[in-house]
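Apart from one protein chain that is not included, each protein chain of the complex appears where it belongs.
Order as written gives the chain letters A, B and C; numbering starts at 1 within each chain.
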Amino acid sequence: MRILEKALLIEILKGLALTLRKMLFARPVTIQYYDKVRPVPAPGFRGRHALVKDENTGDTLCIACLRCVKVCPSRCINIEYEADPETKKRKIVKYEIEALRCVYCGYCEEVCPVNAIVLTEYYEYIGFKREDLFFDKEKLLKNWDEFIITQKRPYLNPFWKPRGIPEKFLPAKKRQFTGV
Amino acid sequence: MEELLNELKEKFSSVIIEIQKKDYPTLICKRTGFLDLMKYLKDEKGFKYLIDLCGADYLEYKYKNFEERFEVVYHLYNLDNKVLLRLKVRVPEKDCWQYSVTPLWRTANWFERECYDMFGISFRGHPNLKRILMPDDWEGHPLRKDYPVYLEEEQEWKTYKEFKEKIKEQS
Amino acid sequence: MATYLEINKKQVNEEKWEEPFYINMGPQHPSTHGVLRLFLELEGETIVNCTPIIGYLHRGVEKLGEILNYNQTIVLSDRMDYIASAANNTAFALAFEKLMDLKIPRRAKLLRTIVCEMARICNHLLWLATHALDIGAMTVFLYCFRDREWLLNIYEKICGARLTHTYVRVGGVRQDFTQEIIDELYKFTEEFPPRIYDYETLIDVNRIWLKRTKGVAVVPAEDAINLGLTGPVLRGSGVPYDVRKFRPYDAYVEVDFIVPTGKNGDTYDRYRVRMEELRQANRIIRQCLDKLPETQGEPVVAENAPDLLIPEKIKKPEPKPVPKKGVIFKGEEIPVVPPGEAFASIESPKGELAVYVISDGSNKPWRLRIRTPSFVHISAIPYMSKNHLIADLIAIIGTLDIVLGDSDR
């Protein structure tokens, strides 16, 4: 029996049958990119950076606490700020992210006490020069504008208020946060 | 576990300086006679599997209570009794060497090469002590505490500098 | 470089007709799985000597770990074994938690176990794909990738990234699963086992596959332990050493699974072990999912876990009763992390991944040592490939399941 099976190439024929079956009946699982784009990434996908725009002032929400600068493992965030001498309120002068250095860990959005920075779910971005992927404040705000019009409001990024993290880990402002 | 430690302490009283019990029992050993201890552990006590061998640099370490600068740390495992044992040997900076355990565990071959590469601790009796991760003509030992994390331009790898100049000439 | 020159010097014996045939396999070669370079001395097609040369992907993770805080170091671990990064994350986190003496909530443990086992399936699928492709069966490659894609999509929903997850943090995990993820994972565990038969029909009993794998690169158990081989490679030789059983971590104590072992220690046995592990991993995921509702609503981070941004200094809290005169409490710094050392190891899909960390009280590790399975496995290539053919060398690289990011760190 064994010899017969071997001589008749039974196991090879089984393999051939499998590939033939796949050819005739299975549908391709790949898609041709750009004719068809894969469905929108899951909420919380860590894609292009953006600074959340304050609807009222049209400026960023950032309070220049520098937590994101400190937590960034690849040190790709650079902030310059000036402090108001009277109120001691800080104001951002420069907010730069070097996207080529970023490792997309999402720590910055998680530690931000006011939910000013976000890694949006937008992933199809390119640059022809290095400067194109060097985001300054204007570009980051523009990224937000481009992103938010595609979203349902209010928008809440999962990393702003991670599921299952006890409230005491979150800064006061984040606890009641429901989205922008 | 206790029995083993007591037995070792009796038998190798000249080798073992101290026994600590933190997360795993730790033997702090002297260099002389260390190979005998290892051989005993492997052949008689069934520590057949060397999980890890690494170096550590204690330059300006805050909680240090010994003089020597380096430490070589061994993690041994007994597959039958499920016992993990940590051994430490302190190596002074001036004569920076340690006995090789490659004849006992073949795993140690590359671990020791890496330790030599990163800390400059040479291993006596190693068949092929060469750099492994860094290029052969690299200067310095990167994991030492006095080795900078960000290199200055003049500290760059020689071969790379020559290569850059060569490209400049050609273009 | 040097190896080549050294050997070149001693060769070319003019009196002799034969001169050894040297071949440089890699660092650019389709089947060395990365930038591994093998310097081969051949006699015909038989390998007389094989010298692996590594270090082309050396990024200094151990050194970088010394300037980043504990949570940031986990980001580095993603880039080591980038095929199963969740397992690396867990290994790092376990060592740090041991150091900080944290108690992890049960839910976080279950979640970690799930992502670790998902990583195992991902890794074994990729291993099977490349191993089969190396031996020439190209269709298995695509089928494996098809199924791996599904898992990556689930990963994307879990943590927002497909490859470099950074899902585990010191003290727990970064966020909880949603019901949607749990449902999808259930669906996956239902549908995955039949898909394994797809691959097995193509290669399992195929005479060519058997000829290429049976009796190739046999490692006896004694030698395997001595060489430090771990994981499926060691279990293929018949040693049932599995960190999940021997030193259980996370939720592995709660779940029921079998550690498959081989007999002969050849390439085919290692293949069988890994195929069986795919099924076991599927079972473990299933059991963990079943246990998840029991822990509904639990936090996923330990009570006293450090923040993501571990502060550089902590001031000692002022004691409530006023201290004696002359004793200055205010402003005295206490260690952020208890000084000391910790060693933790996990059964990563490739083998035993051990992390040894020494702390000096600051928020950064003083010394971070990572023992990676690939590093040890590559060092076994000279032993395993002796007197084999070049074609077997490809099978050996495949069966060891190495990733150069893992070995070079």
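By our rule, contacts are C-beta pairs under 8 Å (C-beta built on N, C-alpha and C of every residue); 3 or more make two chains touch, one makes a residue touch a chain.
Throughout what follows, contacts and distances are computed from a predicted model.
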Hidden chain of the complex, named as in its UniProt record, picked from "Branched-chain amino acid ABC transporter permease", "Sarcosine oxidase subunit delta", "NADH-quinone oxidoreductase subunit H" or "4Fe-4S dicluster domain-containing protein": "NADH-quinone oxidoreductase subunit H"
Visible contact partners (per top-of-document touch definition) of the missing chain: A, C
Touching the absent chain when the full complex is considered, from C:35, C:137 or C:400: C:137
Option from C:277, C:360 or C:392 whose C-beta touches the chain left out: C:392
Option from A:10, A:29, A:83 or A:100 whose C-beta touches the chain left out: A:29
Selected from C:23, C:67, C:163 or C:253 as touching the chain missing from the view: C:23
Candidates A:16, A:40, A:66 or A:100 - the one touching the absent chain: A:16
Residues of subunit C in contact with the chain not shown: 21-23, 29-31, 45, 132-139, 141-143, 146, 202-203, 206, 208-209, 211-212, 389-392, 394
Residue ranges of subunit A at the interface with the undisplayed chain: 12, 15-16, 18-20, 22-23, 26-32
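The rule we apply is simple: only the chains that are shown with their structure count from here on.
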Touch-based graph of the chains, sorted into line, ring, star, complete or other: line
Subunit A and subunit B: spacing of chain centres that average the CA atoms, whole Å: 41
Distance between chain centroids, defined by C-alpha means - subunit B, subunit C (Å): 23
Subunit B residues touching subunit C - in the complex, by the definition given at the top: 22-24, 48-52, 54, 56-57, 61-63, 73, 75, 79, 82, 84, 86, 105-107, 109-110, 114, 118, 130-136, 142-143, 147, 149
Parts of subunit C lying in touch with subunit B, wherever the complex brings them together: 1-2, 54-55, 58, 60, 62-64, 66-67, 98, 225-228, 239, 241, 246-247, 339-343, 345, 352, 354, 356, 358, 360-361, 366-367, 369, 371, 375-376, 378-379, 383, 408-409
Touching residues (chain side subunit C, partner subunit A) in the complex: 68, 71-72, 75-76, 78-79, 107, 139, 146, 149, 153, 156-157, 159-161, 164, 166, 173-178, 198, 201-203, 205-207, 298-301, 303, 305, 307-309
